[in-house]
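First, the structure itself, so that you have it in front of you.
One protein chain is absent from this view; the other protein chains keep their places.
Chain IDs A and B follow the sequence of writing; residue 1 opens each chain.
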Amino acid sequence: MIRGTDPVTGTVAVDRIVRTVCSPNCSGTCGVNAFVKDGRLLKIEPASFPEPGWERICLKGIAMAMQRIEHPDRIRYPLRRVGPRGGGQWERVSWEEAMGDIAQRLQATADKYGARANSWMTMSGNYGFKATTSPHRIANTLGGTIFTHDGMMGDLNCAIGFLPALGAGFACNDLADLPHARYILIFGRNPADTDHSEMRFLFDAMEAGAKVVVVDPRFSRTAAKADEWVSPRPGTDAALVLGMIQVMDEECLIDEPYVIRHTNGPFLIDPRSGKVLRGEDGEPQVWDGAAVVAASACAEPVLRGRAQVALADGTVLDCPTAFEAMRSEWRRYTPSHVAEVCALPAETVIRLARDYAGNSPAWLWCGAGPQRYHHGHLVHRAYVTLAALAGNIGKPYAGVNTLDGAHMRFVFNAPEAWTAPGGRHGEHLPGVHLLEILSKQEPYPVKSLWIASYGMGTQSPSFDRFVEEALPNLDLFVVTEQMMTGAADHADYVLPCVSYYEEPLDLVAGGEHWFLQLRQQAIPPVGESRNDYAIFADLAHRMGQGEHWSMDDEAACRFILENHGDPAFRAIDLETLRRQGAVRVQIPRPHVPFGDMVFRTPSGKIELYQEQFAEAGEAVLMHKDPLEGRDPRYPLMLVSPKHVHSTHSQHTMLPWIREHRPEPLLEMHPRDAADRGIADGVMVEVWNDRGRFEVRASLNEGVKPGMLVVPQGFWRKHFRRGHFADLGRIERNAVQEAVIETNYPVWDVGVEVGPLALEDAAP
Amino acid sequence: MTRMAFVIDLKRCIGCDTCAVGCKMENDVPASRHRLKVLDPLNEPALERPTGAYPELKQHWLPTMCHHCDDAPCVAVCPTRALWKRDEDGIVVLDKDRCIGCRRCEEACPYDALSFDAVTGIADKCSFCDHRLAEGKEPMCQAVCPTRAIHSGDIDDPESAVSRLVAERDTYRLGESSGAGPQIHYLKP
Partner (left out) sequence: MTPLGHRDQVVLLGAGQASAQAADQLRRSGFSGPITLVGDEPHPPYQRPPLSKAYLVGAHNPDWLYYRPAQFWAQRAVTLRLGTPVEAIDRAAGVLRAECGSPIPFDRLLIATGGRARPLAVAGANLPGVHRLRTIDDVDGIRSGLDHARDIVIIGGGFIGLETAAMLISSGRQVTVLEAGPRVLGRVAPPEVSSAMAAIHAERGVDIRTSVTVTAIEASSGRLAVITGDAIFPADLVIVGIGITPEDDLAREAGLATDNGVVVDDLACTSDPRIHAAGDCAAVFDPGAQAYRRRETVHNAIEQARAAALAWAGTSQPYRQAPWVWSDQYSHRLQSVGGSEGADRSVLRGDQRRFSLFHFKSEQLIGADTLDRPDDFAAARRLLNGPRGMAVASAIDSGVALSALAPRQPMAKFERPFSA
């Protein structure tokens, strides 16, 4: 029977169809028509957009709409813990009681330790602007601390690799323009799994004749579709790119006029400091063939070689150009050296370099996988360098591409008037060091933590240590959630929040497209759920800060649009958005990042040479191996890729998802398995000296020998014991901290694996 | 005469299971039953394993549901005419009111297209979303496929998308030797 069919008349009865948005961090941000009957979702269908071809939805969105909203584990009313934390005993309380108590305790903490002792943290579970910015807003309102999510998200090195070079943390062509590219080189990205809503553009490109190459240690779904698959050792992408650059250099494939004009390649470097040689006025100096002159005064500086610079005191400095300095590093990356570092055939490096440099437009598409290692910022710096040396940055349908779209512009440029109402600011602490900060209570005491839109119990590192070492120092731990997650299990209060379909009104900007959409309420809130904004508004009022929290949902959305820093959003009015459901953000088309060749770096050019990291020894691009994987006790690299069946931890509990992906499997190459006496399908133990977990093994030729693959998103309870996130560690990285903060190196994890001892193996 | 057929582009199919789940939603298919399954070459879709040996590997996915065969074996064996191929559009329809749960269709079908209710034994299978066709909409699998891998239409109309794809691209069908005349045409991966 068709869902919603009336058994007597045979017709499907629908009360109304509401256009709204599904928006977890898959970044698809799909417009959805919600079919509603008697206040319940009957089904959803892809909604249309102002332009054709953007209708889409996926199995996750469907499963979430149909199975998460009324899931038996859905939290329907506020819960307060009874007994010890994590004991599983809860009592139902009213919102009045919950919020009254929470406000009181937050106030007491503020009185005793200062306002900043109350903290908030959010992640990426909901792209709705109002929802996702509310924690930051409340922290600012109350002078509390926001734990940033930048580093903890685990893909910050994409931005850190970009920023010093380009002056921008992200860039991406419009994916709908993929068919204009002739050569698409995909590094560590798996669009078939993680950009599947845009994958059709890649297929369009292939049908138009583009060649697609995927670089990924494992044979991903995208690799299965590509023309060529290159499989380097995990964490060695920078070496591979350096190898490509070396070949391009050898074979005169570098676009030298471009490099001269648009990068700091010609700048002379002071060998004593490793910094750019500057004149008295602070201007960078170049060699014009005859003399050392200011860069701005030289139309055609020399790119290669060294200049003998006489100083006033008579010393003569042997100054390489920045290009030369970088060259002395990449020269080491001969094909045979790269073959050894990356465990790849040497000919592959050569072919990649020639194909990339020799095709135009050559679209470099970079994923977050390769940067999930301690030195991962070097990886994305390498991608930028490669694209720049090929003259591809600022070129249509080429460039170096990570992410861009309405969401990045909308949320990352959030109006201060909204996020810091009344001009009040709280504090920021790096969320990536949450564990350390809370357990040591440094740099200052933090006594409460409130998280929202964050599957902390599954997605954060070492949650077991958080429970042991950090949680005892918190007087209050509040979790806003829809489901009893691993984090909610340990909370003092769990507050029920609405799903996308129950949210009254919110603005949702496209993760990988250029539309702004309106989230409109399809069904009434389940139980006593409230939206994030309303929850914090309640808190603000109780703490005497209600002045800026009195707008209703509609007024708030209007305020956000009218006050947005980006004129493209100010140009959108709520009425049009309500009528159409989606509005295209007006940016020039085709969208060519850096098309104006303006870079917001100190020199105004692409800074391939980064003098600010000279002390750290990273002025020039280099490759550094992952921290782990060399210890003979733990020689295998453990990688936890994203996949189509779940966006992080939001979907792994849904029955339809589990029908297709019943359990987490540890994938390993048959040779590695045979070496350890592991047969296909047996339970195994994976460990290092930080933790262990138990999981079923699956032998898979698609996994490069030397690594293990476990799918992310499964909860602790889905493993027989432990969780793979227990096995990682976070070491501060000075360069990353200097730029933003340390990135959580999710996959810089060395482990060993073995069959479970027989007596432990029984279920 | 109209003859409804599917064309599925295996170059584009990424095995995401959205078609299978969309079908479950649209047609209220009970838990652990499927009208549409996405297979892989090793017949172990949940294990996601390619064929070959590292690094010479291949992997593709193959959605399959009722093939609405020209000479459907299920129609031939059904004792109660619960299964019948419609003259007007070639869709093999299942009238659940007539189904007695004997499973002869299951034994006859080369494509494992039928599933059965755990309590009543009544059959269930892809209906070509004829309820959606009646409203001018496409079958749900086609509507939700993110890569636009699924096409449907009248294979007897030379101008239809399905006819053009079959004419222009390399296609194959499953189990041609069965003689059933299946109407899912696969574009080779």
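As a convention for this text, contacts are C-beta pairs under 8 Å (C-beta built on N, C-alpha and C of every residue); 3 or more make two chains touch, one makes a residue touch a chain.
In this text, all values refer to a predicted model and were calculated from it rather than measured experimentally.
Taking every chain of the complex into account, the absent chain touches B. Among the residues B:Asp28, B:Asp117, B:Asp130 or B:Asp157, only B:Asp117 touches the chain that is left out of the figure. Between the chain not shown and the residues B:Leu47, B:Ala76 or B:Leu133, the one that touches is B:Ala76. Touch with the hidden chain on the side of chain B covers residues 10, 39-41, 51, 58, 60, 62, 73, 76-77, 79-81, 97-98, 100-103, 106-112, 116-121, 172, 174-178, 180, 188-189.
Heads up, the rule we're going with is that only the chains that are shown with their structure count from here on.
Each chain gets a centre from the mean of its Cα atoms; for chain A and chain B, those two points are 37 Å apart.
For chain A in complex with chain B, the residues that touch the partner chain are 1-3, 5, 12, 43-46, 55-59, 62-63, 66, 192-193, 196-197, 199-200, 203, 206, 219, 221, 223-225, 229, 231, 644-645, 655-656, 659-662, 665, 667, 669, 698-705. Interface residues of chain B facing chain A in the complex, by the touch rule stated above, are 11-12, 14-18, 20-22, 24-28, 31-32, 38, 45-50, 52-55, 57-60, 131, 143-144, 146-148.
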